[in-house]
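Heads up, one of the protein chains got dropped from this complex, but the rest are sitting where they should.
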Amino acid sequence: MIEVLYFARLREQLDCPGEGIDPAGLQSVADLIGRLRVRGGAWEEVFAGDQPVLVAVNQEMADPARALRDGDEVAFFPPVTGG
Amino acid sequence: MIEVLYFARLREQLDCPGEGIDPAGLQSVADLIGRLRVRGGAWEEVFAGDQPVLVAVNQEMADPARALRDGDEVAFFPPVTGG
Amino acid sequence: MHDITIQTEAFDIEAVQRELRADPAVGAVVSFIGQMRDINEGDRVSTMTLEHYPGMTEKALERIVEEARQRWDLLGVRVIHRVGPLTPLDPIVLVAVASGHRGEAFQACEFIIDYLKSRAPFWKKERTAGGDRWVDARHGDSEAEARWKR
Partner (left out) sequence: MHDITIQTEAFDIEAVQRELRADPAVGAVVSFIGQMRDINEGDRVSTMTLEHYPGMTEKALERIVEEARQRWDLLGVRVIHRVGPLTPLDPIVLVAVASGHRGEAFQACEFIIDYLKSRAPFWKKERTAGGDRWVDARHGDSEAEARWKR
């Protein structure tokens, strides 16, 4: 299973703090984004590429080409605004 | 009269915190330095140009070409080391 | 003393500085305090909530501090960041760096806060008269961070 987390504005837009996703057929972060996007509605909006979305894999910043493995923790969130 | 002040290492080398000097014949800071230097001994040492000496006229940094007038306050001191 | 703390409670700026100053080899302490303003983007802000990504936040900050310690000769580093609800005048973040001389302390302190602002997973949500809104990332933050890239 891949644990997927959503933070801040994304969590609210998707009305979902996180979920477990079956890794079958998911080679990369880009594949995961594709699978989320086809859900339509808010998912299509968030992952269509129109708004900036950052991704971290196992709590390290990553990019869409990043390979995924069973057990990975993947987080999606907007640009950070701390400090 | 020109009020001349000496600070820090210079004050100790010259064994003099300050003095009044007759401005007659003193057009510039360079003239004043010349007059002090010819006193010989520690004065020659300090003002011969071998050690760094800074000068302020009326509490503003100045250079040897700076013109002098009666009533000016002239200070000689080493490079600063505060902070 | 741990270098990094994420907490909901207010922090004691004075205690941190005293701890860093307690080493007689320290000649310079540079501190950055970021605090909540009562106006943002022209609107009055009554409260703010800071969300973060627990686990990743600490890892990101530890990496930033470790990199600063490798780049500069530092005698002490402390980063404290608040999360949860905040009101105007509340300190949000403290970055304090001690070193023998000032140049290293200044550079390390600014390096850490620039990275934190552009890379550490914190998000601010403001409450204004017009409702709640997420704060947008400032363009200047990624520029400031880019300065440090080698």
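By written order: A, B and C. Residues from 1 in each chain.
To be clear about the criterion, a residue touches a chain if its C-beta (ideal position, glycine included) is under 8 Å from a C-beta of that chain, and two chains touch if they have at least 3 such contacts.
Being a predicted model, the structure only gives us computed values, none of them experimental.
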Considering the complete assembly, the absent chain touches shown chains B, C
Please identify, in ascending order, the residues of subunit B that touch the omitted chain? 5, 7-9, 52, 56, 59-61, 75, 77-83
Subunit C, residues in touch with the chain not shown (by the definition above): 13-14, 17, 21-22, 24-39, 88-89, 91, 100-103, 105-106, 109-110, 113, 117, 140, 144
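Quick note on the criterion: only the chains that are shown with their structure count from here on.
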Once every inter-chain C-beta contact is counted, which two chains account for the most? A-C
Distance between the CA centroids of subunit B and subunit C (whole Å) is 48
Where subunit A and subunit B are represented by their mean Cα positions, the distance between them in whole Å: 72
Per the centroid of Cα atoms for each chain, what is the distance between subunit A and subunit C, given in Å? 26
Shared interface positions of subunit A, touching two or more other chains: none
